[in-house]
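The other protein chains are all here in position, but one chain of the complex has been omitted.
Labels run A and B following the written order; every chain starts at residue 1.
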Amino acid sequence: MQYERPSSLKDAIGLLAKAKGNAFVLAGGSDLLARMKSGHVEPDLVVDIKSVKGLGEIRKTASGFAIGAAVPCAAMGESTALKKAWPGVVEAANLIGCKQVQGRCTIAGNLCNASPAADSVPALVAAGAKAVIAGPGKKRTIAVEKVVTAPGRTSLGKGEIVVAITLDKRPSRSGDAYLRFIPRTEMDIAVVSAGVNLTLDQKGRVKSARVALGAVAPTVLLVKPAAKAIIGTKLDEAALEKLVQACSVACRPIDDKRGTVDFRKKVSGVLAKRAARIAYKRAGGK
Amino acid sequence: MSAIAVSTTINGDDTEFLCQAEETLLDVLRDRLGLTGSKEGCGTGDCGACSVIVDDRLVCSCLVLGAEAEGRRIETIEGMANGEDLHPLQSKFLEHAALQCGVCTPGFLIAARDLLEKNPNPTEEEIRFGLAGNLCRCTGYDKIVRAVQDAARVMKGS
Partner (left out) sequence: MNFDARYAAQSFKSVGTRPIRPDGVDKVTGRARYGADFNMPGQLVGCILRSPHAHAKIEKIDTSKAEKLKGVKAVITATDLPDLTNGDAAMYDILDNCMARGKALYDGHAVAAVAAIDARTARQALKLIKVRYKVLPHVTDVDEAVKPSAPLVQNDVFTAGVDPRPTKPSNIARRSQYGHGDVDAGFGKADIIVECSYRTEQTHQGYIEPHACVASVNSDGTAELWVCTQGHFVFRQHCAGLLGLDVSKLRVTSSEIGGGFGGKTHVWIEPVALALSRKAGRPVKLVMSREEVFRASGPTSATSIDVRIGARSDGTITAALATLRYSCGPYDGMWAEIGAMTAFACYDLENVRSVGQEVLVNRPKTAAYRAPSAPMAAFAVESAIDELAGKVGMDPVALRIKNAAKEGTRSSYGPVYGPIGIGPTLEAVQKHPHMNAPLGRNQGRGMACGFWFNFGGQTCTDLNIGVDGTVTLAVGTVDVGGSRASLSLVAAEELGIPYEQVKAVIADTSTLGYNDMTDGSRGTFSSSMATISAARNAIAVMKERAARMWDIPVKDVDWEDGHARARGKKHGNLPPLSVKDIAAAAPKTGGPIAGHSELVADGAGVSFATHICDVEIDPETGATKVLRYTVVQDAGKAVHPDYVEGQYQGGAAQGIGWALNEEYIYGEDGRLQNPGFLDYRIPVCSDLPMIDTQILEIPNPNHPYGVRGVGETSIVPPLAAIANAVSNAVGVRMTHIPMSPPRILAALDGKKAG
């Protein structure tokens, strides 16, 4: 295995573009090194992007936030502005693994690892986050939900790197939340998870919403009928019941070591309902 | 494949070593530098026994490549006591019998120090969640939590 630590994005892309064999980007490494240890991957090349200028920063931009691909999730929790604007996204990032893992892992890495159970992804999808992708061709920006195509697979081309995740500026009366179900209280992979992001109108009714579910399908699901169920409502019981139903219907889960089909179908709705209530409250709803 | 030369700082000392690309920081600490206080309980970031500080961040050294140590500051259990003087957490772990087999202890101490540096006055719940990345199979955590609470009390007083 070859280890490279380029200091420019151009060099990083160049190394990945011309690599023969298995090439991997090393951002936080919390997935990559664990997979190397278990023998699931045997890289020929690892490109460490932590020394690439700018990738280790959270930037406040005119349109919102840009979170560099090498920013550890722990640093997101230390950013007061980010936490205030996107509490659900930060919560999700700070649920990954444990404190030690959060000192390393990144949301870009969490996304590109392409696990259906990735903690930060449903929150990002609900938030309408975008991935900024650099590569041998033109820089492009796509919706986060377009990055992962199947478990372990992404739409990234050879030599392409997700360099940042961007989050929009918040309209007033907005809130987001992320909840996951794990059998323990920490140190677990989501059995099922839900992210909800919403904005209220002046009367406290949900004006717009996005609901995303994790670990219930090959990729994170953006569940439009679930959002529709709460739009125009103040999250009354009937609306929440519709949300629950929409989530359960949208799930296409499997039985595995972490949970059953039945369990995931039921609990996805429960979590979406609870996350919606939290987001609603954060948006100032009563 | 030729080895990678790395210059780093470990517990305040300038340190140089050679390692292979796939070797983790934990491998380097243990097998190349003789710093065996950091333990490998899993090698996949699930037990915290190899906890170290890299540039002020708490990490599992099994999830860091040795080559990544270049130019960084590493702190391990071997640097926690100041010569003969134990850190208050070390003393309180002894006083409260917060260890049985002791193999998780170095990781717990590093993580607990990081916790108290960031939050000198933690609640029991904050301690429990803050140390959730460190597995202990002997104690049921009770005496560990009490030792950290007591150490926090002492450290605030000093």
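Convention: contacts are C-beta pairs under 8 Å (C-beta built on N, C-alpha and C of every residue); 3 or more make two chains touch, one makes a residue touch a chain.
In this text the structure is predicted, and so the values were computed from the model without any measurement.
In the full complex, which of A:177, A:267 or A:283 touches the chain missing from this view?
Considering all chains, including the one not shown, the answer is A:267.
Would you write out the residues of chain A that touch the absent chain, in ascending order?
Looking at chain A, the ones touching the missing chain are residues 37-38, 98, 181, 183-189, 191, 256-260, 262-263, 266-267, 270.
Name, in rising order, the residues on chain B that touch the hidden chain in the full complex.
Those residues of chain B that touch the unshown chain are 20, 22, 27, 30, 35-44, 46-47, 49, 76-78, 80-81, 86, 90, 93-97, 99-106, 109, 124-125, 127-129, 131-146.
Methods note: only the chains that are shown with their structure count from here on.
Let me have the rounded angstrom distance from the C-alpha centre of chain A over to the C-alpha centre of chain B, please.
Distance between chain centres: 29 Å.
Taking the complex as given, what residues does chain B use to touch chain A?
Of all residues in chain B, those touching chain A are 1, 4, 20-22, 24, 43-46, 48, 51, 54, 57-60, 62-65, 67-68, 70, 111, 114-115, 129-130, 132-134.
Per the contact definition, I'd like the list of chain A residues that touch chain B in the complex.
Answer in residue numbers: 1-3, 5, 26, 28-30, 33-34, 36-38, 43, 46, 48, 50, 72, 74, 97-101, 103-104, 185-187.
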